[in-house]
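Every protein chain but one is kept in place in this view of the complex.
Coming up: subunit A.
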Amino acid sequence: MNAAQSFMGKEGLRPDLAVIAENVANGASVLDVGCGDGTLMAALRDGQGCATRGMEIDAANVGRCVGRGLSVIQGDADKDLAFYPDKSVDYAILSQTLQTTMRPDMVLEELLRIGRRAFVSFPNFAHWRVRASLLWNGRMPVTRLLPVAWYETPNIHHLTVNDFRSLVKDRGITVEGQWFLSGDQSCSAAAANFRAEHAVFLLSRRG
């Protein structure tokens, strides 16, 4: 699948968010966990008529979201998802946040409890540039996508595309879609663990 054409059409959205926006059905209900300043929520609301709600840990970002007329709760994905009812939204979205959580596996389970489907995007720690940096420098990589030194990075659970595939397989989670991005370009699933900077997965739990 070549997503490059379609997601480039979503002007102003980060590439992984553009992929998610492209694949959320019009009018769907959405919970964006770690919604930042509400860019994706606003795009889904304004462009696709979605009923959006969000969770964000940073108070200033929540303020920005409320200022855009979005409904956003200041909260922590590790603790506060428990208060959302089962299957209360069509899509639970976790973009670039999985690797910052204390228990990514539990957060993933919560997403699939709350949403009928879940979008998860994360930076791939097995990207060749990361590998090269570790191999040649022998130090934790600081790259374009991972710009912060190890001691102050919010990314406490780095993972690779293959790590994620293994986790969803172990948990019996169905992969309904997957997109892999290197910069603005898509790359194939086969080469993703080496070539993708970002991965986006659409997940569901059958039964």
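Going forward, a residue touches a chain if its C-beta (ideal position, glycine included) is under 8 Å from a C-beta of that chain, and two chains touch if they have at least 3 such contacts; residues count from 1.
Here is the rule we go by: contacts and distances are computed from a predicted model.
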Omitted chain, identified by the protein name its UniProt record gives, among "Isoquinoline 1-oxidoreductase subunit alpha", "Beta-ketoacyl-[acyl-carrier-protein] synthase family protein", "PadR family transcriptional regulator, regulatory protein PadR" or "Homoserine O-acetyltransferase": "Homoserine O-acetyltransferase"
Sort through A:Val19, A:Leu44 or A:Cys65 and give me the one touching the missing partner chain. A:Cys65
I'm checking contacts with the chain that's been left out. Which of A:Gln48, A:Gln74 or A:Gln99 qualifies? A:Gln74
Per the touch rule stated above, subunit A touches the missing chain via residues 53, 59-60, 62-63, 65-75, 80, 83-85, 88
